[in-house]
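Coming up: chain A.
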Amino acid sequence: MTRELSGPEVAALAEAAVPGSVAKTTETACYLKPEHLVQTLEALKTSPEADLVHLTNLCGVDFWDHMEVVYHIQSFVQNHIALFKVETWDREKPEVPSVTPVFHGAWMQENETYDLYGIKFPGHPNLYRILLWEGYPGWPLRKDFLSMPGGLQPGLGEFAGVAPRQEPPVKVIE
Partner candidate 1 sequence: MSIGIEHFLTVGALVFCLGLGIALSKRNAIGVLMGVELMLNAVNLTLITFSRFATSERPIAGHTFVVFIITVAAAEAAVALALAVSVYRNRETVDVDQFNLLRS
Partner candidate 2 sequence: MDGGGIVFAFYVLAAVTLISAAGVLVSRDLLHAVLFLILTFVGVAGLFVLLSADFIAMAQVIIYVGAIAVLILFAVLLTPRAGRNNGETKFALPGILLAVCLAAVFLFVIHDVAWTTNDEAPVLGADQLGEALLTTWVLPFEIASVLLTAALVGAIMLARTPQEEAEDALA
Partner candidate 3 sequence: MSIPVLALATDHWYDLRDLANISDAILDGADKVLPFGIVYVLAALIGFVASFLIFVLPSQLYLGVYGERKIIGRIQSRYGPNRVGPFGLLQPIADAVKLLTKEALTPKESDRAVMYVAPIIFVMPAVLIFAVIPFGPRMVFANVPVSLLYFMAISSLPVIATFMAGWSANNKYSLFGAMRIVAMAISYEVPLVMALLGAVVVTSGAPYAGDFLNGLALQDMVLWSREFHIWVVFVQPLALVIYFICVSAELNRTPTDIAEAESEIVAGYLTEYSGMKWGLFYGMDIGYALGASAFAATVFLGGWTFFGLEKWVPPWMIFIGKTHLFYFLFIWTRGTLPRLRSDQLMAFAWKFLLPLALFNIFLVATERMIWSSQDYAKGLIYVFAVVNIAVSIAAVYGWARFLGYRPENTPVRPRLVKNAGGYIPVGSEANR
């Protein structure tokens, strides 16, 4: 059974590898500072006790006010999986350093995240819109994409008789 490392465990590993790299820790995830991201993952990949060699999953999540990039990294020999996150608070020009130099497998997934969220990955060798075409208006997986006039929001708002979802913290762009 693969052990899912808890947030503090991952943070301890990351701190041991690169001191000062952890921004904050939750129960499941370890938030890294963007400027230390590549260095930390590189160190964890080579260190035998962490052995985080397989970037299993990389995706973005939009939380209206900020966006996160989520990294699931797997170790084959230790058989554990670690969850890293990086936050970016700039909605106009979100940027997270690219981990493609460390994990070649991030090539496609960062392209996809850029395509659907507009998060730029400096250091990526060839960042382009992989699924949509160049010049496609907007970033479709952002929550404010295609917000309709009249205050309708994406997402399934409600069932009958259930209180509506709370207002988003960011103003909807018309």
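Just so it is clear, contacts are C-beta pairs under 8 Å (C-beta built on N, C-alpha and C of every residue); 3 or more make two chains touch, one makes a residue touch a chain; residues count from 1.
Basis for inclusion: all candidates are chains of the complex that A comes from, given by their letters.
In this text the structure is predicted, and so the values were computed from the model without any measurement.
Student: Have a look at 1, 2 or 3 and point out the one touching chain A within this complex.
Tutor: Selected candidate: 3.
Student: In the complex of these two chains, what residues of chain A are touching candidate 3?
Tutor: Answer in residue numbers: 53, 76-77, 79.
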